[in-house]
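The structure appears right after this line, and notes come after that.
Apart from one protein chain that is not included, each protein chain of the complex appears where it belongs.
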Amino acid sequence: MTMSIIFRATPILIGATLAALAARASEFPTPLPADTGHKVETLPAKYPTSWAFLNYASDRIELRNVGGDTRDVKAQLQGHDSATLLVADKRPEIYVADTVWSRGVRGTRTDFITIYDAQTMNVADEIVLPGGKRGLMTAMEGMFAFTDDQRLALVFDFTPASSVTVVDLVKRRVLGDIDIPGCSLVFPTGVRGFSTLCSSGTMLTVRLDEKGAAAGRSESKAFNPLDTDPLFTSSALVGGVRYFPSLHGRVQPIDMRADDVKVLPDWPLVSAAEQSARWRPSGWQVIAGDEKLLYVLMQANAEEGTHKDPANEVWVFNPATKARLRRMRLVRPGSSVALSHGPAPLLLVQAGDRLDVYDPQYGNLIRSLELSRWNSGRMVIEPVH
Amino acid sequence: MTMSIIFRATPILIGATLAALAARASEFPTPLPADTGHKVETLPAKYPTSWAFLNYASDRIELRNVGGDTRDVKAQLQGHDSATLLVADKRPEIYVADTVWSRGVRGTRTDFITIYDAQTMNVADEIVLPGGKRGLMTAMEGMFAFTDDQRLALVFDFTPASSVTVVDLVKRRVLGDIDIPGCSLVFPTGVRGFSTLCSSGTMLTVRLDEKGAAAGRSESKAFNPLDTDPLFTSSALVGGVRYFPSLHGRVQPIDMRADDVKVLPDWPLVSAAEQSARWRPSGWQVIAGDEKLLYVLMQANAEEGTHKDPANEVWVFNPATKARLRRMRLVRPGSSVALSHGPAPLLLVQAGDRLDVYDPQYGNLIRSLELSRWNSGRMVIEPVH
Amino acid sequence: MAQFDRLTERALRGFASRTSRRSVFSILGGLLAGAAALPLLPVARGAEGGTNSDDPNSGLVPPQYSGNPQDPGDRTKCDYWRYCAIDGSLCSCYGGSITSCPPGTEMSPITWIGTCRNPADQRNYIISYNDCCGGVAWGRCACQNNRGDRPVVRPQTNNEITWCFGTKSQSYTCTVALILGVAIEQK
Partner (left out) sequence: MAQFDRLTERALRGFASRTSRRSVFSILGGLLAGAAALPLLPVARGAEGGTNSDDPNSGLVPPQYSGNPQDPGDRTKCDYWRYCAIDGSLCSCYGGSITSCPPGTEMSPITWIGTCRNPADQRNYIISYNDCCGGVAWGRCACQNNRGDRPVVRPQTNNEITWCFGTKSQSYTCTVALILGVAIEQK
């Protein structure tokens, strides 16, 4: 009966096969066992610092091992529109701020924060954000931020009126929103507060009370010359000071540790000679920092409109001495840069469809990971703490 | 003031430019006018028969001009999961059966039919399908069908229990569902009814009453030898008779005109010689028809597992005489085939990332359209009537 | 809801729930008796498999080997022997494995099956292709092999269906390939 079916199925091949069987059967007397205990993978409670979240702006997020030659994908999180990520280290939770419509590209809009269990990647909960006002743009730093030691999250809203929605991540509910007219993006300030960059060239700082309401506001002097040499909104935090590079190659430090920010003196990343060779910061996530140093994506022969083009080099600065320590030539032009955390940091550079991993000390390429194609070509790299 | 801003912006370039200005200004004394009356495009009430809907199984649908060398894209419709299309010619409406979840890949499931206005492509209405039971699979013929002169639509459900949801497209509401245990897909039968292919090798036919309820059932004799030479579920309708090719190269005609189907004698598409050369139908949408003839995608040296691989030739048959009229060599292997309607039909063949347009008479390639990449690589072509 | 088709139920539920070799034989016997014969395929398809091997979303994932000479091949590649009848994305490329779903997804208890030949021991194994559901699917490691695939009229051997049933979400993510047992005794 069985054989007759075989013959019906594929008559020609049988003869040959039966011969082959005789030949090989002896090598493996017992068949492979049935697979039992098939399951769903889970992740360690504490991720290795050699892992990084890759936010493919803005519809998918990938957790990837960048520290081993296995280069393996650990997990994916779904994004829909301008999805942005916060990874807690106080709680085993991951937060994704996102926007959907009930019928895909149309229907009822819902802005929401998904809370993922960091070990199972299952959805633990979600927090719906009111008003349909979450800012929709290519995923970038400043759209979604922690404050108050990760108890609160801040969501940048843009309608195009600007505001910030304050969310309690522990109680998992929205506390309210705060208008920031003419200002954009949110950066944590002090113990419980945030600062935002204003179109008047100033920084507005808002101190929050326990309930997440505005307890005080202060606006800095103007320091951001939007007409002549505006700051990128990408920044690096070193020792509580946030460093914003400018389109033409200055860096603007701002001390964010106190309730009011301190705008520190800016300094040049480029010498006069380098300036005339038009060396400028360039890319998407253009600057990164470790405990001590700044790493800036730099491009020669820059001109109007090239400020988001991939960069050829990474320049390493010591902000304490304002000295450049070294220049690193990239094996291929890169758009986003980050440093992994932990004892032996790695320099991560997104270069088109590849993520190149360099030694930040010696600048040699350690490994290169192939990425999936995506439309924006923009990425935000968030190494695991 | 204005000039000073220019200089601040890009000092270097000005000199050169002002010179250029002098040089060219004379040629075009008046500047281009401002664009007024910017608008949203609309489509003609009656589409030209040289247009075709391309269903990129299963998340997007494109309306494309295949009959002109402009090859232009006319419109897109969004799909999400296993989206399938019906284009009415009784009403200026387009119907897409689709499934979404409230949070993209998770959350509350909604099966629904979107009704588009054919001229504006705006959403005229939607009909939500109950039970979350719509069959989810690579888009194929038989998942979504008209009956009763386009008054009713039939949606194939699979949970994996099989049923059919009956929808009134004019009143825009669901009328009910009908179980079809062990059977799959829906094909219109008679004036108001449908047939479905059963795992016992038979065809079950259900006649519907005015209200869309089952008014009668009849099951044909077994004609579909699933163990030895099953029929593809892709078919072509010629003169009210539906032709299903089989994996090994027969064709099974079924007369669908009456309330009960007539299973007509099958006949071979391949000669004995061709059979031993293993010429077989192969592809996704493997067969097409015009008023008189059948066009079948064929592949040589076929073997177990190659039945969905791209085919090298299109064979043209006259079902009346069961004679093959000609063989057409494809410039590149094709997976889906269709014929445009109207006076001078075109043979459309999806071949990987291209849609090749042939003259069905002489087999010459008229033009080739580049398609967008998509994951399934499967396409259902639905030329405009 | 529509009543459950008996044959389909026995085939699907049966294959999904049991995994010992012996029981596979009995299921197989039952199916043969029930005239729903599985295609028994002497030769695995081999390298000419994956039609989407040049898929732009495939990404570069490291090779994954069993280490067991009796189970050869890279489980992230479409030509791995167990994938002879798969149509979908390989979970091995998404943080899952040949037998496990990626984090945050759910394995469907209901499945479709194929029969693949192990090139090492020349045995035919019945493979259960379980879909993982509710996660992100973007076509990485897309793989379309159709050995033993049959039209949807016989659902349990069709690989076009999204086999996400009894899961919270029916949205497809990727597919694993579990050995249920040997299809035919060799003697």
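First chain written, first letter: the chains are A, B and C, and each begins at residue 1.
One rule holds for everything that comes next: a residue touches a chain if its C-beta (ideal position, glycine included) is under 8 Å from a C-beta of that chain, and two chains touch if they have at least 3 such contacts.
None of these values were measured; they are calculated from a predicted model.
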Among the chains present, which touch the one that was left out?
A, B
Among A:M140, A:A153 or A:A338, residue touching the chain not depicted:
A:M140
Which of B:V66, B:V87, B:M121 or B:V380 touches the chain that is not shown?
B:M121
Chain not shown: contacting residue from A:T114, A:N224 or A:Q299:
A:N224
Residue numbers in chain B that touch the chain omitted from display
1-2, 5-6, 8-10, 13-14, 17, 20-21, 23-25, 27-28, 31-43, 60, 63, 69-78, 116, 120-123, 369-373
Omitted-chain footprint on chain A covers residues 81-82, 99, 101, 104-107, 109, 131-133, 135-138, 140, 157-163, 177, 179-185, 197-199, 224, 226-227, 230-233, 304-309, 373, 375, 377
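One rule holds in what follows: only the chains that are shown with their structure count from here on.
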Cα-centroid distance, chain B relative to chain C, in whole angstrom:
28
If a residue has to touch 2 or more other chains to count, which residues of chain B qualify?
104-106, 227, 304
In chain C, the residues touching two or more other chains are 37, 39, 41, 56-57, 135-136, 138
